[in-house]
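Other chains of the complex are left out, but the ones given are in their true place.
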């Protein structure tokens, strides 16, 4: 199991980690397989979406904050119940195929670490499993 | 890696692709394994839900459109920021087990391509990996 460290700066923030994930795939030398990504946190998630126009990520940050309000009613006393709910909606496990040593992302896709209770020091776990021949 | 082509007709549309996915599983001859599904787009997703009553899919199309409004405030200039957000919520990677050569879906489950910015010509990537014995 590999790990990538992510530092976030804002409460809700999408951080493009595509380059870091590809670096792990390359280092492991897997040519054809699947890259499994997992976030071991309860207020941060992993998603795949457009990274060509950074406005997409910032629009999504705003939209998620409007969908899941900071003010409840909530009982959890840490003031981040909304962060937990956003994490449940986006999810902490995702995979991407690997072909010819490269992440088989769509033309506009990038991999984002989705922070919902930053700023924090965070981690992403990943495994790159080769297909059986 | 296999690919299925999907043509969509409406802006938000759930397209049942269960038969096409089973056809790939059958063609590959995998008896026991896992079918991994991946959508390489940033405004379309993949989900598994009821396909017996088509009203479920159309109700969900409406509910998602109400949850993530077309009108922002958004900065992304293509007018489809809501489509990106719906894609993040539903997700672009899902898997289903394969048993005795068949998708191990629940009784009411089908696999849907979830279009959020159609009509378009789209693709789903898939791999069917046999379990190690």
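Order of writing sets the chain letters: A and B. Residues in each chain are counted from 1.
Rule of thumb we're sticking to: a residue touches a chain if its C-beta (ideal position, glycine included) is under 8 Å from a C-beta of that chain, and two chains touch if they have at least 3 such contacts.
All figures in this text were calculated on a predicted structure; none of them were measured in a lab.
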{"item": "Overall number of sequence copies in the complex as this file defines it, 2 displayed", "value": "3"}
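Just so it is clear, only the chains that are shown with their structure count from here on.
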{"item": "Chain A and chain B: spacing of chain centres that average the CA atoms, whole Å", "value": "20"}
{"item": "Chain B-touching residues of chain A, taken from the complex the two chains share", "value": "34, 47-50, 53, 55-56, 58-60, 62-64, 67, 89-91, 94-97, 99, 104-109, 114, 131-132"}
{"item": "Interface residues, chain B side, partner chain A - complex", "value": "1, 36, 38-42, 67-68, 72-78, 81-82, 84-85, 87-89, 91-93, 95, 125, 127, 129-130, 132"}
